[in-house]
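One structure is given below, encoded as structure tokens.
Just one protein chain is left out here, and the rest sit where they should.
== chain A ==
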Amino acid sequence: MLEIKNLHVKLEEEDKQILKGVNLTVEAGKVHAIMGPNGSGKSTLSYVLSGKDGYAVTEGSATLEGADILDMEPEERAAAGIFLAFQYPVEIPGVGNMTFLRTAVNSQRKARGQDEMSATEFLKVIRAKAKDLQIDAEMLKRPVNVGFSGGEKKRNEILQMAMLEPKMCILDETDSGLDVDAMKLVADGVNALRDEGRGFLVITHYQRLLDHIKPDVVHIMADGRIIKTGGPELALEVEHNGYADILAEVA
């Protein structure tokens, strides 16, 4: 599904190398987790995959189902099936959540040559999905993420993911700022989307999200590289011993 080879990324404005040769393949139907200390480059990887400005790829490649995504505009990547649940969802005053989501769904459909979703069909679908995430009608009407609590923002990200049905879901610290109940809700939302045709890359700082979203593979990232890969037990090891041991081990 997603294949990242020897990816090197630096900041566009500064001579600062952030990713220093990332190799990673996420197969369809699998959940991969990336853990790592703050500043190791996890968010940068998610931004580079989704097409944010400000980063320059100096070496390596990233493909989605064989197609080079690094050359695509952000909206083309989205239509191709990439979705990033933001670590810090952006507030957009003046744009209603519902309008935003319908525009997004229909833009992607148009880009794929599909018919637009009618207003009634859209309403029906979004109501059902919002209900599962305990997002009420009021929240759908409000401007995108404006005045939302941390938990509401994260649930709103998962709602967008559920509506857009991407092939490759990247979640950046979706658990941060969530209490246990909210985390459970978000995890249920993610698990409901687990599917043979869909890949997941779950970025997290802590193991606790992985109790709810069971990963198939766990990677440890440090200083712009994946330094260790293993099964779910690797996350438990981090939980118990922190990153120090692993960092020492590979040093």
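The rule is short, and it goes like this: a contact is a pair of C-beta atoms (placed from the backbone, for glycine too) under 8 Å apart; a residue touches a chain by one contact, two chains touch by 3 or more; residues count from 1.
Just so it is clear, contacts and distances are computed from a predicted model.
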Which of the following is the UniProt-recorded protein name of the chain this complex doesn't show: "NitT/TauT family transport system permease protein", "Fe-S cluster assembly protein SufD", "Succinate dehydrogenase / fumarate reductase iron-sulfur subunit" or "Ring-1,2-phenylacetyl-CoA epoxidase subunit PaaB"?
"Fe-S cluster assembly protein SufD"
Touching the absent chain in the whole complex: find that residue among A:I92, A:A128, A:A192 or A:V250.
A:I92
Full-complex contact with the absent chain, from A:S107, A:Q134 or A:S176:
A:S107
Among the options A:V48, A:L164, A:L178 or A:L201, which residue touches the chain absent from this view?
A:L164
Looking at the full complex, which residue from A:V9, A:A79, A:L171 or A:A187 touches the chain that isn't shown here?
A:A79
Absent-chain interface as seen on chain A, which is shown:
50-53, 73-75, 77-79, 83-84, 86, 89-95, 99-100, 103-105, 107-108, 111, 143-144, 160, 164
